[in-house]
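Apart from one protein chain that is not included, each protein chain of the complex appears where it belongs.
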Amino acid sequence: MPGRVKVTPPELLPYGKIREDLFRPLSGLTKKYFIAILLPLLVILFGAYAWSVQLRYGMGVTGLHRPVFWGFYIVDFVFWIGISHAGTLISAILRLTDAGWRKPITRAAEAITVFALMIGGLFPIIHLGRAWRFYWLMPYPNSRLLWPNFRSPLLWDLTAICAYVTGSVIFLYLPLIPDMAQLAEHNTPWRRKLYKALSLGWTGSDTEWHALERAMKLMAGIILAVAVSVHTIVAWDFAMAIAPMWHSTIFGPYFVVGAIFSGLAGLMIVMALIRKLMGLELYLTKHHFDNLAKLLLLMSVLWLYFTLAEHITAWYGNDPSEMVVFGARTRTRFAFLFWLMVFVNFVVPFVLLGIRKLRSITTGVIASFGILLGMFLERYIIVVPTLSNTRLPAASSMSYLPSWVEIAITCATFAGMVVLYLLFSKLFPIIAVWEFKPHVAEDEL
Amino acid sequence: MAHRWGMAIDLDRCTGCEACVVACHAENNIPISTPEQAATGRTTHWLRVDRYYEGDFPDVKVKYMPVLCQQCDEAPCEPVCPTYATYHNPEGLNVQVYNRCVGTFYCANNCPYTVRYFNWFDPVWPEPMQLQHNPDVAVRMAGVMEKCTFCIQRIKRGKDESAASGQELADGDIQPACVQGCPAEAMVFGDLNDPESKVSRMAESSRATRLLEELGTKPKVFYLERGR
Amino acid sequence: MERRSFFKILGASTAGAVATGCGSNTDALIPLLVPEHNIPIGEERWYPAVCTECSAGCGTLVRVMGAERVIEVKGEQVRQRVAAVKKIEGNPLDPISGGRLCARGQAVVQALYHPDRLRGAVKRNGDRGKASFAAVPWAEAVAGVADKIRTADPSRIVFLTGPNAGSRSAAVQGFLKAIKAPAASVCSLTDFAVERKAAEVALGWSGLPVYDVANATHVLGIGADFLGGWESPVYYARQFGHFRQGRVGMRGTLFQAESRFSTTATSADRWLPLTPGSEPQFIAAVARILIDAKLAPIVAGLPAAVATAFRTADVAANLKACGQDEKRTRSIILEFGASHAPLVIGGASAVHTNSVDAVIASHYLNLMLGNVGKPGGVLAPAANAVSVESSALAGRLANAQVILIDGTNPAYLLPKSSGVLDALNKAEMVVSFAPVVDDSAAYADFILPDHHALESTVAVSALVSDRTAMAVAEPFVEPLYETQAVEKTLADISGKLGDSYTAPTAADLVKPLLKGDATYAEVTREGGIWLVPDAKPVAAKPGKDAALSVAKFEGDAGQFPLYFQPYLSVQFHDGSSSHLPWLQELPDPVSSAIWGLPVEIDNATAAKLGISEGDLVRIESAHGAIEAAAFIHPAAIPGVVSMGIGGGHTHFSRYGSGYGVNALSILGPSAEASTGAMATGATRVKLTRVSDDGKLIQFSATKSENRGAHR
Partner (left out) sequence: MASITWLLSEFRDKDSVIDAIRALRAAGVQPGDLDLFSEEPLELPRGVLDRPSHSSLVAVLGAAAFGIGGTAFVWYAQHTYEVITGGMPVFSFWGTGVITYELTMLGAVLSTFGYFLFESGLVFKHGRLKRDKDAPVPVVPPEKIWVRVRCEGGNTVRPTAALQEAGAVSIEAKTGAGL
């Protein structure tokens, strides 16, 4: 038996072993784990210091200037909101289509969503000139007798992100309940307390299971609608402005596709790491990565299609101010970044993942890192060239480069993702245990 | 009838001397940048004089164009502000309320004229430079957006004076600092709702154009083109 | 006059005692809250004043309001309510400023509240030029200066002044007479000695001719940047506005022939890029074209030599020497000559060795066009126009025993080749009256800081005016620091010497001009005295002979292939405004540069030398070298590099020193022969690229509007 383990599909493993394998990483704290969490914590600490400098002295400590008023923070914002689409969207789509191979992936993906949203949601606050007044965007009866301006796309953002965070936390939480109920049974006292409280006294009765399954089906549908709208609205932050190369109708779907694309890449990396670090080779098999790779290829093509559509319409339209931005992107100042983006977002995935012989977990991870870089660049290329090439040519100005503060804060958010993920995977099984059982009822009907 | 303030700038008169720029600084407590800040693009000029070189040597021409907030009737900066820090006042002015501003930068990004300026740091005036501050104009703190106000404090003062003296406001009684200072009298300010005002007549001129009119922002600054 | 402005004047005339208009309400409401002499909160008062930033003599109107400052009294911080200057505008009653003001005039208030103003008299306690000073009591400083003057050889006392004509110069000349020293020497780029001399030679006028631009139909500027750095920029800009669009159905047309794409050239309809120093040849060609076309006949009074030169000028050769395309130039000149009221404005914004010849020739051109003394032509200066009394600077400085400096900055203005720094180092005593330590004051043994003009009584005659015009102001704000008006300081020094000298006051200057029962008090209420134009203006008395000489340049043409043309910039003028942050961050009209001016290089030269915009380039003459950022100027003349004056102060406050470089410092010592005026445009240089980091800071992009196309 042990020798044949490799070919056994995880669904056919004995349940006890699954449970044991998946719960094992939760217990025991190794030195490695501490270091893995401590290093990113230091990075976060430095990022926090950088932010405190920014709060103390003003936005002047960033690389922003007139007319490039948006820079790394907004790029980060779009990037992280994009990453957040990994989870919810993927797990919701796969759940709705009942794709069986999704099962070991969904939890990991949904966790990415929640953390990426928490991180991404910080940036609209970090980028404010007076961050300590961020709550002025909230609709609450205030002493200024003034409600916020609901016509502002930033209010749309706020509403959408609030809805999305709420939805995705619930979406992550619901399928965790049965697992936590199990975890509550044998464990250290404080963990037992925690899991007990969080599992709300789950007993595993068929009433509960029915409610859970129904809620998950509904949630999958709703969260899909929210996720699409969230990134559409993020895109509309740009598209609603009458700035050249922003005022585009395809920005909504373009951003959604880009978001899923980067989300998948993020998921690929996270899964490969989990697999390696937690010894879950049995559960996250080549099969899963293969499927993810195919999805990545699909999104890569879609992304290229949108990029092409976006640029060819601008080029053909030959609007003078758009052409300046177009030129800056493709020929002059940002050309290197632009073509690097096309290379890592399209050429690299197609070579590494499109050619069957080359397709492996390693190449998938390499391609995914490329895609993450490419998608970061994409957002940079959308934000900066438009702003630095104003409609009145005389107002155009020097290029934008981030300052150490912006870089530190950006790094801190990546570190934050690592820390949050490490904590999460120590507290909760990263693969939904109960979902592993084969569903046979439908076959019987 | 309510006023509708507007400006006309005759580019044929403008010599690019930039007296208007200093007038604006003196009137509006505009922060002084340091060379380090200037090098990173943090200089503030509510009113700037753009220059465009055209033609080949020796028939090169320069077009000077004083660009200030165009006080658009349909201002793109206004709807995007989540806190109503920028809104439209009853006299058609595009008003910036510093206290409400949280600094989202959105208005500046959506301004096709790029006339919005940000306070990157708290402004510094070494003693005794603060004595020059115009008490009619707020000094802005770090983190808020600012821009040309058409010297709203002068409009207010003009209206107060007219109310106190019982004399109706005449065309030209109210002048923003830039208009007042312009040696070539290239800039004219007045009420666009008064068809007899100088600015209304200049706006009717066949030489009159508005900046980026095709965007539908309906600016209230009229430029009279050069050379005719 | 605009009604509001009129109110301002009314307010000003009664200010101090009773507030007017709506202000009385405010007074009634808070009479007990503020001391009597302070201005109620929120209330504005307007006082007339005089702008002394340049020599034009604009009358200004100053907005004063209450303000608060924290001062230290016996080690304690005390809040003090003061009347503070808020804004400076033009005085609408003044025919020169007409209620308008240039950028520098409006920035003056920053000089008043400059953080680096000297708080009192100081004495040098380190090496000369290092600007190391310690405060001393005024009495000690005055005594120190007086002691030196007492023992010095009066003929070796050199008093350097700026170009201002008025109460200050009267006081200085009186003082020098009293101590039996020679008259003051004007050390300035803006005394317009060339233009004065030319007017005297060609038209027999003493004072600067007035060009009636407003009533001309076509103006041909030759070498005179009359809208930028020239005699009276506000006056001419106002006229220009009217000339362009102020007349129904009539738009004035401006042609500008100059070696630099100056402010005037940018405003011109056509620009004729002249080879530096070729103005006389150009004028001869213009004259010949006009004569041939029978548009301007040789008139009586034209000296025979000039008439012959004009009549026989070789148009093709001359225009070639000037770098002009003959066909283009001919059509421009013919349009100009055929116009209803053509006017030539000749000047020397950049002085060449032959500039006086050029300006004289321009006057003769106007005589031929028949516009001298007529509307739309050249008008005679007012009868009382100030003629600057001056002793030649050359030679005296090197031999100076005591150097007193007021209103000028020789260490900055004079090139290194003049030996000015040696003279300042060598002199037994250097005294400066500068309110802020500048390049020259850094060498001073004593600085006896002057009041700011707004804190003192000032009377300044208008530089360019066809009528008697003198702007007069009494102070209306308390002196901020322990400074002292130079008039008083000179009287103190003279008192120590036992002389009975008293400085002439503004009132002394005004009184002879008063007509009827007008009083000095009335004059100060209005801000000046402006009489109607003289009924019988001084007639032109042409006749003195003149030659059309060829300009000479410093430096070998082979080794130094490029002409170097420093110019008076809009923001800094001759560098005297460089310490004002508003002007430092005022984008240069040409390059949009802030905090330091670049050197302007044409496309071809830049391409040849591999220089691109923002590069650091070395500008080297036979007399020195400077390094500045490059600006590739689309309208620079091939082979001519220009640079604004005003950067590179060694000492001029925190805002003025260290930004840009001093273009004047590498000039050769050559001068215009008949006037001794420094030939600012007569030096050749070569350029080399140093690095790509010229630290050029531009506020906005300088681009063409034509942009973007399929590619």
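Labels A, B and C are assigned to the chains in the order they are written; within every chain, residues are numbered from 1.
As a convention for this text, a contact is a pair of C-beta atoms (placed from the backbone, for glycine too) under 8 Å apart; a residue touches a chain by one contact, two chains touch by 3 or more.
These numbers were taken from a predicted model, which means no experiment stands behind them.
Note that the undisplayed chain, when the full complex is considered, contacts A, B. Only one residue from A:155, A:243, A:365 or A:381 touches the chain missing from this view: A:155. Among B:79, B:112, B:135 or B:219, only B:79 touches the chain left out of the display. Contact residues of chain A toward the unshown chain are 14-16, 19, 139, 145-151, 153, 155-156, 159-160, 162-163, 166-167, 170, 174, 177-178, 182, 185, 200-215, 218-219, 222-223, 225-226, 229, 233, 236, 434-437, 439-442, 444-445.
Hidden from this view is one chain, which touches chain B at 72-81, 84, 86-88, 218.
We take it that only the chains that are shown with their structure count from here on.
Looking at contacts between chains, the pair that accounts for the most C-beta pairs is B-C. The centroid of the Cα atoms in chain B and the matching centroid in chain C are 29 Å apart.
Taking each chain's centre as the mean of its C-alpha atoms, chain A lies 43 Å from chain B.
Among all residues of chain B, those that touch two or more other chains are 48, 50-52.
Of all residues in chain C, those that touch two or more other chains are 592, 700, 702-705.
Only residues 2-4, 7, 21-22, 25, 41-42, 44, 65-67, 69-70, 82, 84-90, 99-107, 109-110, 112-115, 227-228, 233-234, 237-238, 240-242, 244-246, 251, 261, 263-264, 266-267, 269-273, 325, 328, 480, 570-571, 581-587, 589-590, 592, 594-596, 602-603, 634-635, 637-638, 654, 659, 695, 697, 699-700, 702-706 of chain C touch chain B when the two sit together in their complex. Put simply, chain C touches chain A in their complex at residues 592, 700-705, 707-711. Note for the complex: chain A touches chain C at residues 315, 318-324, 326-327, 331, 393-397.
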